[in-house]
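With one protein chain held back, the other chains of the complex are shown just where they sit.
Chain IDs A, B and C follow the sequence of writing; residue 1 opens each chain.
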Amino acid sequence: MSERKPKNIFKQGAIDASFIGDSIAKHASNTRIGGHSIFLGQVRADEINGKAVVAIEYTAYEEMALQKMFEIREAIFAKYPLTCMHVYHSLGTVKAGEICLFVFTSSAHRKPAIDACTECVERIKAELPVWGKEILEGEDYQWKQNI
Amino acid sequence: MSERKPKNIFKQGAIDASFIGDSIAKHASNTRIGGHSIFLGQVRADEINGKAVVAIEYTAYEEMALQKMFEIREAIFAKYPLTCMHVYHSLGTVKAGEICLFVFTSSAHRKPAIDACTECVERIKAELPVWGKEILEGEDYQWKQNI
Amino acid sequence: MEILVFGQLTDVLQTSRLSWPEVADTDTLRQQLLEAYPALAQHSFLVAVNQQMISSNTTLVPGAEVALLPPFSGG
Partner (left out) sequence: MEILVFGQLTDVLQTSRLSWPEVADTDTLRQQLLEAYPALAQHSFLVAVNQQMISSNTTLVPGAEVALLPPFSGG
């Protein structure tokens, strides 16, 4: 069910576990699905110069990011026989321990679902104009770097 | 948090989406986690000789399966820097559209979580003494074959 | 001895737990089963002894847990 126009992937704040559960439940009606692959990014309380990360504040060049996500989505649907694919990325503040990225792919068989999910996560990290500002204890901060 | 003894992975009937959501929510307290990878197996309503699969009935050589799963778990923890790994497999009847397998790995970084999840799914399918009987419309059935 | 039977083999043997006279080793057991149930020849299966898959002929001591395992299809 690939859509032909950009879809909003951004959610203000953290992605709730119950939202993920509900999203999974909605796929019970599609009995052509045999496997789902899900990736979740969670904010780590890394220590930076002796101070723990308490949250990440995400900003994005939203319009460009949605257009780029649309291209990624089209490319992945063209490459893998998926039944569906859902992507959500947080904007604003996400506290340590909370979910900031939710990528969910489904297919008749496990391999396309798994490969598409992994490729989508890699492309999101590399290609979406999104920035994370790691908020440290005591008002300090540092701009996140993806490795 | 690898445990040193076999853990029961079997659940009677389907795995609820809400159980998966709850399982994700429980990991919010572990702020060393940066990525979760989840695989879900869902029963497909395949058509076999013109009859749709309405459910799969799973049986297992339970004791041997739990011992084998313990070995797989130990091997995967030895190979990847995981913070945790959870596996659930259905026994008994799982209807088309319902979830029969839930594999959930978490790590500080995405790559070990993803690779461990994929490897775990492959090993479960290949090595666990579990059998699926595909129940067709009209009382007929066929034994499932893993490809 | 008691033999645990799984998957499609329960259709062939019509049971999930087969009582069988004690037998020296797994090759002999396999041969006796094929004689008693010719339809078994159409099924590929492995034998597990004490929950270990065996790949070559294995001596069966009394009390060993023997199981007949057709190809797995979990997940």
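The rule we apply is simple: a contact is a pair of C-beta atoms (placed from the backbone, for glycine too) under 8 Å apart; a residue touches a chain by one contact, two chains touch by 3 or more.
Computed from a prediction, not measured in an experiment: that's the story for all the values here.
Judged over the whole assembly, touch between the missing chain and the shown ones holds for A. Checked against the full complex, the candidates A:22, A:47, A:63 or A:140 give a single residue touching the omitted chain, namely A:63.
The residue touching the chain not shown here, chosen from A:15, A:38, A:96 or A:128, is A:128.
Taking the complete complex into account, residues 41, 58-61, 63-65, 67, 89, 100-101, 121, 124-133, 143-146 of chain A touch the chain not shown.
One rule holds for everything that comes next: only the chains that are shown with their structure count from here on.
Between the Cα centres of chain B and chain C there is a gap of 26 Å.
Taking the mean of the C-alpha atoms as each chain's centre, chain A and chain B sit 23 Å apart. Counting partner chains per residue, chain B has residues 41, 121 touching two or more of them.
Shown for chain C are the residues that touch two or more other chains, of which there are none.
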